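Please find one structure pasted underneath; my questions will follow.
Complex shown without one protein chain; remaining protein chains in place.
Every chain is named by a letter (A, B and C) in the order it is written, and numbering of its residues begins at 1.
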Amino acid sequence: MDFPVQDLENTVGQKPNEHCAVVGFYGTDSAFDWIYTSLRTLQHRGQESSGIAIFDGSKINVVKVMGLVNEGFKNLVENGSIYSKLNGNIGVGHNRYSTAGSKDLSGAGPVTVSSMIGELALSHNGEIVNQGELREELKKKGVTFQTQLDTEVLLMVLSREIGEKGLKNGFKNAISLLKGSYSCALVINDKLYAFRDPLGIRPLIFGQVGNHYVVASESSVLDVLGGKIIRDVEPGEVIEFSETGFKVILNSPSLRTAHCMFEYVYFSRPDSVIDGVEVYNTRILMGRQLAKEAPVAADVVVPVPDSGRTQAMGYAMELGIEYSEGLFKNRYSERTFIMPSQSLRSNAVKLKLNPIKSVVAGKKVVLIDDSIVRGTTMRYIVSILRNAGASEIHVRIGSPMIVAPCYLGVDMKTRDQFIAINKSVSEINLEIGSNSLAYLSLDGLKESIGLGNRNLCLGCLTGEYPVKIQGEKYIKQTALESY
Amino acid sequence: MDFPVQDLENTVGQKPNEHCAVVGFYGTDSAFDWIYTSLRTLQHRGQESSGIAIFDGSKINVVKVMGLVNEGFKNLVENGSIYSKLNGNIGVGHNRYSTAGSKDLSGAGPVTVSSMIGELALSHNGEIVNQGELREELKKKGVTFQTQLDTEVLLMVLSREIGEKGLKNGFKNAISLLKGSYSCALVINDKLYAFRDPLGIRPLIFGQVGNHYVVASESSVLDVLGGKIIRDVEPGEVIEFSETGFKVILNSPSLRTAHCMFEYVYFSRPDSVIDGVEVYNTRILMGRQLAKEAPVAADVVVPVPDSGRTQAMGYAMELGIEYSEGLFKNRYSERTFIMPSQSLRSNAVKLKLNPIKSVVAGKKVVLIDDSIVRGTTMRYIVSILRNAGASEIHVRIGSPMIVAPCYLGVDMKTRDQFIAINKSVSEINLEIGSNSLAYLSLDGLKESIGLGNRNLCLGCLTGEYPVKIQGEKYIKQTALESY
Amino acid sequence: MDFPVQDLENTVGQKPNEHCAVVGFYGTDSAFDWIYTSLRTLQHRGQESSGIAIFDGSKINVVKVMGLVNEGFKNLVENGSIYSKLNGNIGVGHNRYSTAGSKDLSGAGPVTVSSMIGELALSHNGEIVNQGELREELKKKGVTFQTQLDTEVLLMVLSREIGEKGLKNGFKNAISLLKGSYSCALVINDKLYAFRDPLGIRPLIFGQVGNHYVVASESSVLDVLGGKIIRDVEPGEVIEFSETGFKVILNSPSLRTAHCMFEYVYFSRPDSVIDGVEVYNTRILMGRQLAKEAPVAADVVVPVPDSGRTQAMGYAMELGIEYSEGLFKNRYSERTFIMPSQSLRSNAVKLKLNPIKSVVAGKKVVLIDDSIVRGTTMRYIVSILRNAGASEIHVRIGSPMIVAPCYLGVDMKTRDQFIAINKSVSEINLEIGSNSLAYLSLDGLKESIGLGNRNLCLGCLTGEYPVKIQGEKYIKQTALESY
Partner (left out) sequence: MDFPVQDLENTVGQKPNEHCAVVGFYGTDSAFDWIYTSLRTLQHRGQESSGIAIFDGSKINVVKVMGLVNEGFKNLVENGSIYSKLNGNIGVGHNRYSTAGSKDLSGAGPVTVSSMIGELALSHNGEIVNQGELREELKKKGVTFQTQLDTEVLLMVLSREIGEKGLKNGFKNAISLLKGSYSCALVINDKLYAFRDPLGIRPLIFGQVGNHYVVASESSVLDVLGGKIIRDVEPGEVIEFSETGFKVILNSPSLRTAHCMFEYVYFSRPDSVIDGVEVYNTRILMGRQLAKEAPVAADVVVPVPDSGRTQAMGYAMELGIEYSEGLFKNRYSERTFIMPSQSLRSNAVKLKLNPIKSVVAGKKVVLIDDSIVRGTTMRYIVSILRNAGASEIHVRIGSPMIVAPCYLGVDMKTRDQFIAINKSVSEINLEIGSNSLAYLSLDGLKESIGLGNRNLCLGCLTGEYPVKIQGEKYIKQTALESY
């Protein structure tokens, strides 16, 4: 996937969106260590900034840092001061996704407030599509805002509704007001809550480690902590964690779900299980399905590292072709900065990927990635493989064409950035310079994920969204027979 | 003065209070440069953190930094990015006072909110004594708080009252609700406001530089910017700065004023003029008055640098005794940190001050400081002068004994820290080891400041406060003929 | 490979050794950009610190930084000051390998001196085994040393010998004095030199980009810079780069070579070609050979990421078994620090690797890594695969047992750290908990690398060294018929 695109293409200025990591902890131990490790486990969901908020018995303290979790908290952990700053057994943590344009803590989570119902800290993954309307309505009612974040709107709606109608009805009302995606961990005084929008767009799971409860965006957190999964937080569900264990406060059944297909294709760690589906296995199946749909009698299957690796293995297995790593990825090229001189800028591109000639020279190559957003990287890769002597290059993509923006938590907002807009597959093939090009079909994708009678959000692939969005096509909330 | 006491006595854990710097700018130029220079001019009023908030035409952007103004903003100014982050002609700035216990941006000003009346940024010097009650009342009405700051309470009260009752009546109501000290610069959308509590406890002045208006805690800002003073913001006054110049929105006459006497004794720059009184000259008069009240036929008058210097010159002038700098102060000892080894810790004390033997050896010395809070430093100074061979040491203090806490903006909260609590002057003399000790009298202090028919706040000297404070004695708001 | 072992096992205090990156540039362009990009390309050869030294026409300037190349130079590049500090067209660069114990610039290269022959800057990869004797002899002759580095000894020997005997004879004498491994780029005033010990232990290659010459540890640098390889610097060869192009100054033929086998097994980038041998292809052959020598009728071949991946693919290809990535490696776990609490420490281990259950559960797994040094990591991996449900785990290692220290440039000094010391394969199998264990044979390794009539250094595998080392067995310098 050519997403995130920053370091190859220096995109700037996009307002960061929400594909973040959420963690919640309710236990009998100092919460910091547990949340810290969970956030490190989920570092792939956000590298811009991190924050941890912990209830100390009377109020909530929060520490936010820039950069990777272990770098940002390094000094505070090493000199031990973090344990006096963040003292307590109940808390939430957040990693924020990095885009090139933003470089300060103003967007960092969690968001904390002190309100009529007490002390609150909210960690949120998702995107509230009606945050503008809600913000204006709340302002008219006297609510004030200190950030630009939809998470703050979410928290203000919640604290007002709970304050006015009590916990259960407050959550109920809030859920009916909030449109969009939200998978959240929330501290209210001495209790922890986990809740998720009725469509279950972003993942959220919880489990147990000893006598502690952990809520997290992905199941791999529970593996790393040495705990065990209890289950996913259900779409529309609100779960409370307290001294007496956990209990379901609210269940808001919806006619359908709309799990983001991109979690399976790219976002989630391969060792996670999202809404009952093993991610690694799903990616293998996508590769196999792609092989069935668009086989090539090639010499070698080469992945774009690291994003295309699993789909490539599936593709190679299915056709019995040799799988080989024909592109070397420089691990240290990830974090870069804008170089003043042109020679350094162009080198920055080459630094990242270099072909291994013996794998591709004179060979008919199938080149596999999980997806294409803008196409710039893929065109570059095709050219360097060509220069390294590949005789034919057949590009195969483990998911369908992206033709529409995401409004529900993925940083793909601008239609005209997509290579697939108003282009046929053969036009794209021409543009990236490959001998042939094929995408996985929509049905193939759904088949590979195989969510049973649950539904996927396919908005970016179809232009039809499970949530009403101004100017976009809306899919009515009927339960489709299969998906 | 032995205040701030941090680096000599390593006090920790006190919640920082408000004796900060306030700046406001309304002009036709980029506001950043002007506010930045103003905050550097007022650096003595706060070194912990600084912040600048500027209205960009549609919203308010804010940047907060740790440490000295020039250090905190260094990178942002050098790489020019501050001008894109803080773009606009209207803004406020804030320096926060440093105490040893706090080391993050959570207490930094200004506070900004987006509310029903628009975008607001508030810079505040002072202390709201009823902030706890106001906070709870507002929470019950659905207001949420994101910090522990009284400034946030002030801003919430204001934005609600203005939202409900309009600008003038909103300010009026807010002023009647808010108890305590507040000298403020406030941006509401494209206008700047300056206002001050009805007692005028903390200073606030405004002036003009070219066609720009500048509001600041002290008049020296206008000197440094090359502008001219218009006048003090009057106690209880609200002034609006807009395209059409400045106008008084509200005038809340009070039966008396209560200007903090400590501004004259210690806080303000000697080159400032506070409520019409020249600070340097006032300190000279305090020294002269002290000489009249408690003369010593000494060989030399030695100040505690830098705080006692001006009073010492006045004392020496009055009696015609030689003024000489018998204590060298290491300029680089200011910012220190807690050393792990005992030998380094004790050295840290000696590092700061060292006697000049030729000045004091065999001499009858008058040692002068502006005030004594805890006495630890003074005892140390007396001992090193004694070791350096002073034959007699007569301590004279340019202000009366501090016997009560300040609740209105000075970081002296704990009664039992004061050396003067329950002790006579002769007992204190014994404790610090001097040959004699005398304080300026209350009348002498008032005489030296000479505010005409205006009143001072003398709460820490008398235990009687101009504002109602739980458990303390209240002075009714009558206009004392003189004071 | 469980090397480097730092982040899993927190080894400390080992004196860092030399498996570093060397770069030299002679061109008509500003040298900085080119050396900077080359060092980033070779970042895998050293992450502790980096340095770049450039001749400015009269003297050599050097800048050394901690950490990754792009992080260390970030500020200097962004504010442009690096171009005034390092101005010139001829220079050398160095990356230093990171071990946990050292955290300052005292070991950073290149080493620079001003001497009777002019200005020198030396970048060195390797290890001088007689540095102690040389150092003492030189001291007796009046030479002084400012570092602990063998590179400084190398430079002192060279500058003295060249000063006394001229360039050619000086190099000749120096080469006869220096025992050990050294692949170097050296600036002497306005010329660049590349030279390599007579055994060619560490790699060194050179090429051309436009009209610039580039010397580097690995050929991938020339790919990334868009240039082309000229050839390896031959063992014992000294090449001079000047206005008139390059010429061989000295050729010191040796009866044999002793290329470090670890460059092929682990160190070098897979896209590099070292002494005529393609690294990726060699690793595939090692895997295939291992499959021939120690086949398992398994369900799946799983690599230890990233080190075992290529050998694992070869193994799987050879036997036609499914290759699958059963272990997820957290990319962000690399750089860690010592955590104060025990719970965080144990989590640090788990953070790095997590099994993918669907790949291994109920399966007979062949687990492949390139080598084992201490065995701790391998034991941990076997245990987590077992917990994830693998029915059998057969460990296969793509190189022979490490039984002796390296004195020639690899950070394996302490015999008793090696799991293979005084243990049979079956004892090691027992210790790591696998169902079976096999290593690639010595002959199999040589066969896979296939250097023709050139020899390898196999000291760590055989305990017999191509260089005389106190207390170790020495292989006489005869040209072995094959290798």
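Please note the rule applied: a contact is a pair of C-beta atoms (placed from the backbone, for glycine too) under 8 Å apart; a residue touches a chain by one contact, two chains touch by 3 or more.
Note that this is a predicted model, so its numbers are computed, not measured.
Student: In the complete assembly, which of B:L138, B:L250, B:V359 or B:A404 touches the absent chain?
Tutor: B:V359
Student: From the listed residues B:V224, B:I249 or B:L442, report the one that touches the chain absent from this view.
Tutor: Checking each option in B:V224, B:I249 or B:L442, the one touching the absent chain turns out to be B:V224.
Student: Looking beyond the chains shown, say which of B:Q148, B:N189 or B:S333 touches the absent one.
Tutor: Going through B:Q148, B:N189 or B:S333 one by one, B:S333 is the residue touching the chain not shown.
Student: If the hidden chain were put back, which residues of chain C would touch it?
Tutor: On the chain C side, contact with the omitted chain comes from 63, 104-105, 111-116, 135, 139-146, 148, 155-156, 159-160, 163-164.
Student: What does the interface between chain A and the hidden chain look like in terms of residue numbers?
Tutor: Within chain A, the residues touching the omitted chain are 78-79.
Student: Name, in rising order, the residues on chain B that touch the hidden chain in the full complex.
Tutor: 29-30, 33-34, 36-37, 40-41, 43-44, 47, 68-71, 74, 77-78, 80, 220, 223-226, 269-271, 278, 280-281, 284, 306, 309-310, 313, 317, 322-325, 328, 330-333, 335-341, 343-344, 347, 350-351, 354-359
Keep in mind that, in the parts below, only the chains that are shown with their structure count from here on.
Student: Indicate the whole-number Å distance between the mean C-alpha point of chain B and the mean C-alpha point of chain C.
Tutor: Comparing mean C-alpha positions, chain C is 61 Å from chain B.
Student: Need the CA-centroid distance for the pair chain A / chain C, whole Å please.
Tutor: 37
Student: Using the touch definition from the top, which residues of chain C touch two or more other chains?
Tutor: Where chain C meets two or more other chains at a single residue, that happens at 78.
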